[in-house]
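Missing here: one protein chain of the complex. Every other protein chain is in place.
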Amino acid sequence: MVEDHLFQHLYGEIGRIPLVDPHSHINPHRPAARSLDEILGYHYYTELAHSAGLDKKALAAEVEPRERVRAILAYMDRFDNTAQYSWFMEIARTFLGFVGGELTAADCDWLCDSAERLMAQPSWEEQVLRRAHVEQVFLTNDFDDPLEGFNTRRYVPCLRTDDLVFHLDKPEVRQRLARATGIEVGDAATMRQAITKLFEHFTRHGAKACAISLPPTFQPGPGLESHLTGMLQLPERNSPAEWSAAVFWMLAEHCRDFNLPFDLMIGVNRRVYRDGVYQGQDLFDQRTSLIQYAELFNAFPSVTFPISVLSSGQNQELVSYSWIFPNVVTHGHWWYSNIPAYIAADLRARLEAVPKIKQIGYYSDAYKLEFILPKYNMYRRLLAQVLADDFVRPGVLSEDQALALARLLLRDNARRIFNM
Amino acid sequence: MVEDHLFQHLYGEIGRIPLVDPHSHINPHRPAARSLDEILGYHYYTELAHSAGLDKKALAAEVEPRERVRAILAYMDRFDNTAQYSWFMEIARTFLGFVGGELTAADCDWLCDSAERLMAQPSWEEQVLRRAHVEQVFLTNDFDDPLEGFNTRRYVPCLRTDDLVFHLDKPEVRQRLARATGIEVGDAATMRQAITKLFEHFTRHGAKACAISLPPTFQPGPGLESHLTGMLQLPERNSPAEWSAAVFWMLAEHCRDFNLPFDLMIGVNRRVYRDGVYQGQDLFDQRTSLIQYAELFNAFPSVTFPISVLSSGQNQELVSYSWIFPNVVTHGHWWYSNIPAYIAADLRARLEAVPKIKQIGYYSDAYKLEFILPKYNMYRRLLAQVLADDFVRPGVLSEDQALALARLLLRDNARRIFNM
Partner (left out) sequence: MVEDHLFQHLYGEIGRIPLVDPHSHINPHRPAARSLDEILGYHYYTELAHSAGLDKKALAAEVEPRERVRAILAYMDRFDNTAQYSWFMEIARTFLGFVGGELTAADCDWLCDSAERLMAQPSWEEQVLRRAHVEQVFLTNDFDDPLEGFNTRRYVPCLRTDDLVFHLDKPEVRQRLARATGIEVGDAATMRQAITKLFEHFTRHGAKACAISLPPTFQPGPGLESHLTGMLQLPERNSPAEWSAAVFWMLAEHCRDFNLPFDLMIGVNRRVYRDGVYQGQDLFDQRTSLIQYAELFNAFPSVTFPISVLSSGQNQELVSYSWIFPNVVTHGHWWYSNIPAYIAADLRARLEAVPKIKQIGYYSDAYKLEFILPKYNMYRRLLAQVLADDFVRPGVLSEDQALALARLLLRDNARRIFNM
């Protein structure tokens, strides 16, 4: 096999670009893992092990953590073909000193012991960040997060709004909102006041984005506030499609007024597999279209919408919408799309048709810092390969231009778009 | 051009894996062809020739078989770019001793003579099976098939249920059902009894799967038996979506009770091109989703559903649903998806994201044994290439691991999933 020196060179240089990771679920109070259980508790492993036959009971909260790890490791040879297994192997090798060729239940104790010893080091968080070459990580904060006690320049707050848009009919959500804002929400007007309070709180604490995940059928539109008032006053006459759209529209107005981008993660149905493991129950319906958001994009020209999608069919729409709408930008490779086959295809199309300043290349979606490295390395390899094959070798870009493009995707576009 | 030795090695070794072909339309009483007309009568050739301009009349039953062959051969230079042409060329070369570069009407008599001479050999069936390296072939049996007079270990029965689910409103179907089961079906309860009889008959004769093809709009669900009773008792108040779903649900219950996987082939509309050749009239609508089957997958956790789809958009859903639902497995590359461009893309995604024990790699869908070899060779080449490029060369799998994975896809998964 001929070595691909160009690819190797690009991949090496891309690895030197310091990262801004614009979407994660990191807990800034405990950003790194403290045990292997916190690594393999990531839903990708519990759901793949369960899908491959592992009984959910082996993963229950009351099971001793090391036995949960052992159970997953015992099933790994059923899914060691997957990209997700490769992430874990890279973590084991890079962070835990594993040197073998396969991971099995026999490695459980050694791995757990190594993890506990290494992760207990006071410098662990810094070590992990340095090896991943990541400078800033965006969070996913509940609307009632106090946002205190952590470095908000390293861990950038982001207002996650699913609860407000889809669960405001639940009394506990309204109680949390009352506690967070001091406002008892009883109609559209008080809801608007409460949202203003939240945006004030978040932007005061350095928040750089508002974010939400949306089901495939969602269609935002203006002028639905009476439905929201109706739901709040007569909950039994509940029409979620309308009042959800009303809350969503208020959020977009606040993004405009507070100069925050609005991250839309489009296409997920929740609880499709009802007996699935925790966070392993959601799936998509390919029959969704960005046309559902045309009214939104038209109504808020000053709001930037970084868009994540779940399928390559939807990515083709995203490429075209980002090419046409100034306020639509491509955002990472989300969830079920985040495997090499789909990243490569989606990335290639974006690079060929979307202005390069409008592409946020990737985010980790990680719950623990250790996952940033293997996920970004997967992306960096694919990016290097696409740049080598489709841009540098055909003479479209020089190597330096290709690396400058990579820097936009991995760092500079996120910093500019999120006003950092 | 640099030789790809890794690909060559993998392809060679993959060719040594004995096959289980888990879906075909082979007639076990006449599994191999007896003439070239039985080869070129395969709808892929009649429909491509007709699509390329051949009048349907040239293919009619009353035309002398050799003239049908000549007519198709005369049109082949209009579609000799297609994968389907390549299958025929491989049959002509491997089985019939053809050595030329192109097939034309001028080859008709020589090919027909060769075919008749060779296929008349008593050992022909064995020769064809041996060259394709196939050990077991699944059939597609009508519900009233007596399942007698053939070796059911080699030719594995499979209960095909389209007639029951979609044509039970036709008197002739109910008459066939009455003859097969001794039960006059008049309501949901008697229908259930009749289905039980069929499952008893099929499992007693070694059936290993129940199967059905489904239109893009189909949505199964529980609790619709009254619609079935209604249709049977008041046929004029016919609501096919509901009573079809009721029969389907009963079949799923029987798959659960008789421990049979339920093969779902999702997405085909029948008789779209009404004047098309026999079996060359069906097409799909890409707007379908596996979400339509979420209720089914939830309701029958103990039933394995091997799923076939018709588009790469739907394949992306299938990859995700198989990754999440323990009882959903990927099944082959069906019909309009069964060309190299789509197989390669769909296969790559499955290999990266679906547990390897949950993938049934391929099936021939053949009507005559001779097609197993070229179709599987096409798949084996693509599999070898994906394994070489995406798994072995990047260091994800060793060559031995890659071949072990191929063996799961071509043989072991089918044997385990179908309880053989």
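Letters A and B mark the chains in the order given here, with residues in each chain numbered from 1 onward.
FYI, a contact is a pair of C-beta atoms (placed from the backbone, for glycine too) under 8 Å apart; a residue touches a chain by one contact, two chains touch by 3 or more.
If you're wondering where the values come from, they're calculated on a predicted model, not measured in any experiment.
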Filtering B:Pro157, B:Pro261 or B:Gly280 for touch with the omitted chain leaves B:Gly280
With the missing chain put back, one of A:Arg30, A:Arg130, A:Arg153 or A:Lys356 would touch it. Which one? A:Lys356
Among the options A:Arg68, A:His201 or A:Arg287, which residue touches the chain absent from this view? A:Arg287
Omitted-chain footprint on chain A covers residues 2, 6, 287-291, 294, 297-298, 301, 312-314, 316-317, 319-326, 345, 348-349, 351-358, 390-391, 393-394, 396-398, 405
Missing-chain contacts on chain B, rising order, are 1-2, 47-48, 50-53, 78-84, 86, 101, 269, 272-276, 280-287, 311-313, 336, 339-342, 345, 381
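We take it that only the chains that are shown with their structure count from here on.
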So what's the Cα centroid distance for chain A and chain B, whole Å? 39
